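One structure coming up, written as structure tokens, with questions to follow.
One protein chain is absent from this view; the other protein chains keep their places.
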Amino acid sequence: MKKNSLSPIIKELLKNGTVNYFLAYGKGSFWFKVRPLIIREPVELKNLEWNRFCYPNLTTYLKDSSRSQDKIGVVVKGCDVKSVVELIKGNQIDRENLFLLQVPCDGTVDPGKVENLVWISKLKVTGFEETGNGLEFITKEGRVSVNKEEVFFSKCYKCDFAPSPLVDRYLDEERLEKNQPSIDNPDLYEELRIIEEMNPEKRSIYWEKQFSRCIRCFACRNVCPVCYCPTCVFDQKDTSWISKGVKPEENNIFHLTRALHVATLCTGCGECERVCPMKLPLMELNLKLIKEVDELYHYKAGVDLQSISPLKEYGKDDYDEFK
Amino acid sequence: MKKIGVFVCWCGLNISRTVDIERVIKEVSRHPQVVVSTDYKYLCSEPGQNLIQKYVEENELGGLVVAACSPNMHELTFRSVAQRCGINPYLCEMTNIREQCSWVHDDREEATHKAIDLIIMTVEKVLRSDPLYSSTVPLTKKALVIGAGISGMESALDIANAGYEVSLVDKRPYIGGHMTQLSETFPTLDCAQCILTPKTAEVARHPNIKILPYSEVVEIKGYVGNFEAKIKRKATYVDWDKCTGCGICVEKCPQKTYSEFERGLKERKSIDIPFPQAVPFKVTIDKESCIYLKKNKCGVCAKICPAEAVDFQQQDTIIEEKFGAIVVATGFELLEGDDLAEYGYGKYKDILDGMQFERLNSSSGPTSGKILRPSDGKEPKELVFIQCAGSRDREKGVPYCSRICCMYTAKHARLYKQKVPDGQAYIFYMDIRAGGKGYEEFIYRSVDEGNILYLRGQVSKVFEEDGKLMVWGMDTLSSKKIEIAADMVVLANAMIPSQGSKLLASILKVGTDEHGFFQEAHPKLRPIESLTRGVFLAGCSQSPKDITDTVAQGSAAASKVMAMFSNDTIKVEPVVSLVKKEDCSGCFACEIACPYGAIEHEEYKGRQVAFVNAALCQGCGSCTVACRAGVVDLMGFSNKQILAEVEALLWK
Partner (left out) sequence: MEIVAFLCNWCSYAGADLAGTSRFKYPANIKVIRVPCSSRVNPTFILKALANGADGVMVSGCHPGDCHYTTGNYFTRRRLLLMKRLLEFTGVNPDRVHLYWISASEGTKFAEAVKEVVEKVGKLEKNPMSSIEGEIRYEKK
């Protein structure tokens, strides 16, 4: 991965006034962490980072951008472009004021999975190196090799990236073409099967347990690029969609409603699940609806600007199981 | 919080028989906001209404709950009581404890519990109700009548005579509709043309009526009182201002084509006036068959026209106009095609439909009024009429009765007997439906004339054999198989909605029934109104009917329009959606969900946000669910009201 080639481009774009500032990844407090970085002056480029841990979806910071006149540049991965598509379709981004710089990405690493695999304690690993098919983590005890799909986010090894005409500039077009899912014919919905195959009672207990752990911190909602309502339905003062106090029996209202609210908009970026402090399997809900929408209405979010969400449309001859 | 009064109606024994009203009022009074909880035998009666008024005044009530019959019955009644008491009508809600409680449950205990729960739900709703106010919008006092048949013309004349302007549109190049094709009319055997032509002439010269023949409505925007219509005037390729109708071009035109007016019994020229009494009396070029328009050759008409009226460059034009009300009078057509295959319709030349037989009878028709076989020009001596061809057929065709076939078949048989006295007429019928003034008598005269043989039963097959049409049928009265070697067969094809009705319905945003006829607002009490305010229905566009009923409905639609136009403004229902613009994300999911185009854009703090045009909004609330943030809310059925009703379930 080349952060060195990223820097001069951003510098140039700032200098020639194409953008007022740039949204990119900066060095984090640990080697396995990054943080969002806003670059207004070339000097700030010294903190620029681009590595296997650039998994956050920066487009969530664009949610309010239509209200400012600034021209914003943003570093995006292939999957992030899908969120941009939905933000444009939802009139949340002024395309004219946006510059999309896409970096080639063939997968980001889930620190949680690394932890499960190699880290006994995070501090013992001091870094990693890329090998042909995988990664090699350097620990004091020696090197540990892992395959990519063992440590990648599942959305990464199933990545169905296709170059988007929306992007203003690709960092490395040659590399871009080579972007392929790590595994052939990935089962996009494999996570769902375990739950779908459970008997209803077990499923009910499983979700009851999950929902009961929710502390309603709303991190899942706040990080979600397509949760762009200025005042969320759950923050309304005068309408009691859910009780304001933490009533565990109403947690499911929150999560199911949220899943339905992002249905046909959710691109599967997985940020909600990643930021959840209680590690609720939120993507399972979203993925379920992605699957149903795909099967029922042959629609996928984030693919193009023209297609209309099936929840905003109707078909006279739709599937009808009702009497 | 408002003080709520709950009034429980006995409806005589209707409610009190099943619901323990004493217990209901006691339980309901436990609700902290309910300060009055009382009952009366008949709340809708004058003393009942006065009772409500008395309690409102004594207790300074802020909201009313009337637990009685269905709101569809008396919501208006009690809301006007509220208004009289100085309470906003929308702070009065009904709880339906009759149709949906006492009448459908037997167990007194259960029904009483249910009534209590339902009342509490309504109390919770009213506590969150806001006062709503109807607004008014100005009104364009000009009507659009779509379809210039007898029904549309009648409507247009009535409205025009009341002093309002009317635009009368028809897709054909002439006005008068199907009636122009008829020979005589039942039950009087009046000459159709003799009674129609004075009407067409009156319409054409009426100063308040603008006729737009050869035109179609292509777009309707707006709402009651303020519809914006786009009407396409199809190119006739003749400048009608110049055309004198001399007919020289028709004479010289070398190209013949199918005549819709004669239903194929005669050909017509590519440039033509459909019939001698056509209004307007102008020629039209059929672009499908005209040699010049297809191949850029010929052009004889242009060369010969003394008025230089032919204009091959003419284009379709779009007229944009505003109207306050719309009358749909698009009429009918006859069922054709595979549904009638067993009768050989469309296969054999001498099997005609009722309308073709009308043309044969017409003195200006293809045979100058003589009954002659299309195949060989001979007079048919054995003539079989088949009623219900496609009608009342659940398997093929349509399940409904087309209503006029019994009558016109009897008429046809009598006209035939007048013209071919030695001929034999047979009528296959399922049963005779002659429910109109003078109709039954007409049928009996037909039966009594002799040589018209009524056969009760259906025809199973018609086929050609040795130059005859073999009709196989069944006489169910004698249980005998019937076989007739006929010279001609006339079918009473089912009436179906005219082509393009579905499209027009979607343009007008009005519903159609399962058969494609325009849907009336109520089958009994609102047969003239569509479900879209300001759009009225007349004639066969709504259902099959005879000329008498068609004319009556045309007049009725006109009177609805006139009642509307007698006011200067239109009242707009306040049950509409409203956007809290500071919370609107501007995603416009609501806009797509709205079937009425009522969601508009407005600028708020540098952003585009949604705005509901209250005059367009019909209050369905689809937008409220499309809006994830609940920022678009429906007044009168708001999120907090419905959630409160749901939460009231907790009340035990």
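Letters A and B mark the chains as written, and numbering starts fresh at 1 in each.
Methods note: a residue touches a chain if its C-beta (ideal position, glycine included) is under 8 Å from a C-beta of that chain, and two chains touch if they have at least 3 such contacts.
Predicted model, so just to flag it, every value in this text is computed and none were measured.
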>> Among B:262, B:339, B:393 or B:645, exactly one should touch the missing chain; which is it?
In response: B:645
> So that we can see where the missing chain sits, which residues of chain A does it touch?
Replying inline: 192, 195-196, 200-208, 233, 241-242, 248-250, 252-253, 256-257, 259-260, 263, 285, 288-289, 292-293, 296-297, 310-311, 314-316, 318-323
> Please identify, in ascending order, the residues of chain B that touch the omitted chain?
Replying inline: 29-32, 70-72, 96, 98-101, 103-107, 110-111, 113-114, 117-118, 121, 506, 509, 511, 514, 519, 531, 575, 593, 595-596, 618-622, 624-626, 630, 634, 637, 639, 642-643, 645-647, 649-652
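One rule holds in what follows: only the chains that are shown with their structure count from here on.
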> Any idea which chain B residues touch chain A in the complex?
Replying inline: 582-589, 592-593, 605-608, 626, 628-631, 639-640, 643-644, 647
>> Under the definition above, what is the set of chain A residues touching chain B in their complex?
In response: 66-67, 90-92, 228-233, 236, 238-241, 261, 308-309, 311-313
